[in-house]
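Note that this complex is displayed minus one protein chain, with the remaining chains in position.
Chain IDs A, B and C follow the sequence of writing; residue 1 opens each chain.
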Amino acid sequence: MDFDDSDTDLAFRREVRDWLDEALRDVPDQEDLSQEQREHWSRVWQDRLCAGNWAGLSWPAEHGGRGLDSFAQAIFNEEAAVRGAPYPLNGVGMMLAGPTIIAHGTREQQARHLPGILRGDEYWCQGFSEPGSGSDLASLRTAATKVDGGWLVNGSKIWTSNAHNASKCLLLARTDAAAPKHQGISYLLAPMDRFTVRSLVMINGDTEFNEMFLDDVFVPDEDVLGGVGNGWKVALTTLAFERGSMALNLWVWARQAVDRVIDVALERGVVDGDGGGDTAFLDTVGQLQCDAEAVRIGSMRMLGEARAGGVPGPETSALKSLWAGVVQQANRLAVQLDDGGGVLLDGPGAAARMRRYLRARAHTIEGGTEEVQKSILAERVLHLPRSR
Amino acid sequence: MDFDDSDTDLAFRREVRDWLDEALRDVPDQEDLSQEQREHWSRVWQDRLCAGNWAGLSWPAEHGGRGLDSFAQAIFNEEAAVRGAPYPLNGVGMMLAGPTIIAHGTREQQARHLPGILRGDEYWCQGFSEPGSGSDLASLRTAATKVDGGWLVNGSKIWTSNAHNASKCLLLARTDAAAPKHQGISYLLAPMDRFTVRSLVMINGDTEFNEMFLDDVFVPDEDVLGGVGNGWKVALTTLAFERGSMALNLWVWARQAVDRVIDVALERGVVDGDGGGDTAFLDTVGQLQCDAEAVRIGSMRMLGEARAGGVPGPETSALKSLWAGVVQQANRLAVQLDDGGGVLLDGPGAAARMRRYLRARAHTIEGGTEEVQKSILAERVLHLPRSR
Amino acid sequence: MRATFTQEQLEIAKTVRSLVEGEGVTARTALDDGWRAPACDGPLLRDFGLLGVPERAGGIGSDLIDLLVAVEVLGEHLVPSRFPAHAAAVQLLSAAPLPEDVLSGERVLTPAMDALVRFAAQADGLAVHRPDGVGIAVAEAVVARQSLDPSVPLSDVTLAAPEALTPAGTGPWRAVLVVAAELCGVAQGAIDLAAEQARTREQFGRVIGSYQGVAFQLAEAATARKAAWDLTLYAGWAVDNDRPDAQLQVHAAKAAAGRAAVFAAERCIQVHGGMGITMEADPHLFLRRALVLDAVLGSGAAHRRRVGALRVQARSASS
Partner (left out) sequence: MRATFTQEQLEIAKTVRSLVEGEGVTARTALDDGWRAPACDGPLLRDFGLLGVPERAGGIGSDLIDLLVAVEVLGEHLVPSRFPAHAAAVQLLSAAPLPEDVLSGERVLTPAMDALVRFAAQADGLAVHRPDGVGIAVAEAVVARQSLDPSVPLSDVTLAAPEALTPAGTGPWRAVLVVAAELCGVAQGAIDLAAEQARTREQFGRVIGSYQGVAFQLAEAATARKAAWDLTLYAGWAVDNDRPDAQLQVHAAKAAAGRAAVFAAERCIQVHGGMGITMEADPHLFLRRALVLDAVLGSGAAHRRRVGALRVQARSASS
């Protein structure tokens, strides 16, 4: 077992670093920006990725990609994340829509949908979750009714990132109300011009997610991906890509959360630069560091398995769970160490610290709740019977 | 709300103190004794309680008791516990068998069984649990078959304290195999001369519990308590007395566990007598102290409710859970602070510390597992649906 | 009856509950439009001002627990009233006679004991704690700060010299307990809201409260809240009755109450799933209040450490 870059990987990493250093030269630290400013830079950054031919990094060459593997994507994302690069505005397109359409699409579907992602003029969003179906995704109710040449879709979706910028949606809808829960679903590549989008304000004030209301949205037959009634299977592919992509960023965010709580403690004199001071803090940071490093190393092992031909296994649930724990604890502690317990939001840095703490509460909910992650571990790692 | 003794209570407490100080004069600290020695002193102590007319403290006067309430019993137990008095060998007789027979027995049953408890020559044990029915008590399988004049009982019981000293057993058996789970059970006052008793060695080396094997044990009709088929209802009474009696000792044990971990920390120089030193330890002790005090105060409130005519509610589950947590954490920490992590058992005090740590692992299992306590809180305090 | 609520205390809780249950001005209102006085603010200040005030201070023999019971109910409902702050200020000053207009609620006070001064712009005076005593001071300048919980406005205050100082006695401890009681209420409110969600939201064909993964975290929150409330009540009695362990009990109450409230609010968010992280659902309102009150009059973490230190001292002295 070897945790070093291969020569090829190292050469690629150097190329990435050189490009990033140049491309990020005029990009400000995203942490200090308003949400509008962050969104502006996300768009600029997406454009630069497309222009630099990085958008289809892990797509096969025949689809316009670079034909590298997810390991290379990980290297790119890692180098981008440690530099605090903006989050690209069409992450869903590059990481989820593209790979899913490549895996399940017809030649025509691929030709129709992939170039826009690489060009950077068609943004995608994901329309899976619904108000009534959170963890129980397959209980979705958005209904597609067969009409001449396609489907009329009615219903609502929720937790959609970036819906207000997207023109296309990975849309799950029920095309057969009589079929068993998992078998009546189809996966539609839906145009968004007739979606009504309402932004959801999060508890930290950000409007990262949206609700979408579909009122007789028409999706042509040729935009059913993977065949009518096969939507659940196709969705699992997308969810696997989503899980796989976790390894690309999570550990950097965990490390940064630990960095920040140490910075607060140093600033407040809780500890000194020699590692002396409050032993309760040192114990806590010791544990946070263990967990944060475990996310990094576990991510590397997951990527290694993927390169060796495996698929991300249930162990990704352990990484997700560890990551959420580290970020939640570190961000809570950073607030508590702040002057006045961090509740005076106009104090220096206080608003950003509180925003991160509140944002982190979502980490045990989004992308599979903590309870779902533990269920997956129990069922698929420990082979316990289903508990939900 | 007032947490002070009333004048009557205070007078009683003074009487108890005077008697205890005298009766405990020649009794050594139980913590330093072998199990055999502890058992010896338990027997001596039981004799002294009977001789001093303390055995039926909270039994009605018509049954030979003092006619005081459970509050008085609590005062007695509290004063005994803080003085490190031995555990009386017939606690089951005084606290469970007596009150249950008083509540559900016929005059004849009361006349036959109560005097021996007060005299101190008949010890009782509890035969409820079985190897196959732990938390799910009502699934018990020990079978009583009707014969002329009584019942023949076959089966096995487990987790019986003091079985090797007892002559009578509070025995649950299934008298109707065809009836629904809770309705086919009867509560028998069984003679133990034909029980086979095997002691169970606990992980700390103690033999506090036993298995009991019943092979055609005859119980006469007149020793069915509360009527054939009513055993579950009668058992619930015993369990309520058991829960109620928790309030009498738990908090003292919790406080002593906190005392001991502080003693280790002082001895090892982790903290000093001014409360300075390792902040991680101070934080932990702060939390342990909060929880230990909450057990004490919660117990007082429970006793107050009982005196006001209420019955111990589901809140006792919260006390049990807090208590188990305090004792487990304090005892684990005491071991970890010991030289060599406490694993050299011949070190000064090390064996006793390890014995306590290992013993405490049972606290989240015995008397209703931690999982059962949380279920009770969820169902009966939070009114959530049944989860088991 | 020992260790049970008096009939009067049960009545107080009931009366306050009925007073606040129809209240239109809520923590939500303040989040949207800034703080304004709820309708119950006046009645609370006017009619409940003598709760918990010792006779030496001008009270009529009400126990401190009477006040804690009232404030707990306000916490449950996140009522944005000035009453808890005013009551804490009164308690701070309660070792000596208090002015009539303070006791009658005409002159609203708020404690200025640390950097987090609540309702400074909405009060008529500040109760201050100096090394040589406590007293009432007026603010020379009040600069509003941005509070995490806009229903509890916070300010920087420049104080004039207090009119006169009187001995602090147990006043500072009594003030801390008022905050602890409100935190216990916040914890209870968050648990009630979470349990309601757990009883109604369905996933995988069952209400989520039937999953132990959900149910057990609420059971833990309920246990922590019960511990905190019992500690708070006991500490109230211990202070009122000059018990030797009063100081330890006050620190324990504030530590436990803050922990219970923050934990319950975080669990409330978790149990609400995606909706729990939106502004439009209510769980975050409990988290905001919990974090602010956990920080006020000494952080829960600082109180917890103090409990540890005092407990070690006591043990060391006794052995």
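Quick note on the criterion: a contact is a pair of C-beta atoms (placed from the backbone, for glycine too) under 8 Å apart; a residue touches a chain by one contact, two chains touch by 3 or more.
Given the structure is predicted, the values throughout are model-derived calculations rather than measurements.
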- [ ] Give me the visible chains that the unshown chain touches, in label order.
- [x] A, B, C
Open item on the list: For a quick check of understanding: of A:Leu171, A:Leu200, A:Leu303 or A:Val335, which residue touches the chain that isn't displayed?
Closed with: A:Leu303
Open item on the list: Given that one chain is not shown, which residue among B:Ser129, B:Ser186, B:Ser299 or B:Ser317 touches it?
Closed with: B:Ser129
Task: Contact with the hidden chain (one of B:Ala61, B:Val82, B:Val201 or B:Leu236) - done: B:Val201
Open item on the list: Contact with the hidden chain only, please: which chain A residues?
Closed with: 1-6, 9, 71, 258-259, 262-263, 265-266, 271-277, 279, 281-287, 289-291, 293-294, 297-298, 300-301, 303-305, 307-308, 315, 318, 321-322, 371, 373-375, 377-378, 381-388
- [ ] Spell out, residue by residue, where the missing chain touches chain B.
- [x] 129, 133-136, 139, 158-159, 200-203, 205, 335-336, 339-347, 351, 354, 358, 361-362, 364-366, 369-371, 374-375, 387-388
TODO: Kindly note down the residues of chain C that lie in touch with the hidden chain.
DONE: 211-213, 216
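Heads up, the rule we're going with is that only the chains that are shown with their structure count from here on.
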TODO: Count the C-beta pairs in contact for B-C and for A-C, then report the pair with the higher count.
DONE: B-C
Open item on the list: Counting only Cα atoms for the centres, state how far chain A is from chain B in Å.
Closed with: 53
Task: Rounded Å distance between chain B and chain C, as computed from the means of their C-alpha atoms - done: 37
- [ ] Give, as an integer number of Å, the spacing between the C-alpha centres of chain C and chain A.
- [x] 40
- [ ] Check each residue of chain B and list the ones that touch at least two other chains.
- [x] 279, 281-283
Task: For chain C, residues that touch 2 or more chains besides their own - done: 206, 211-212, 301
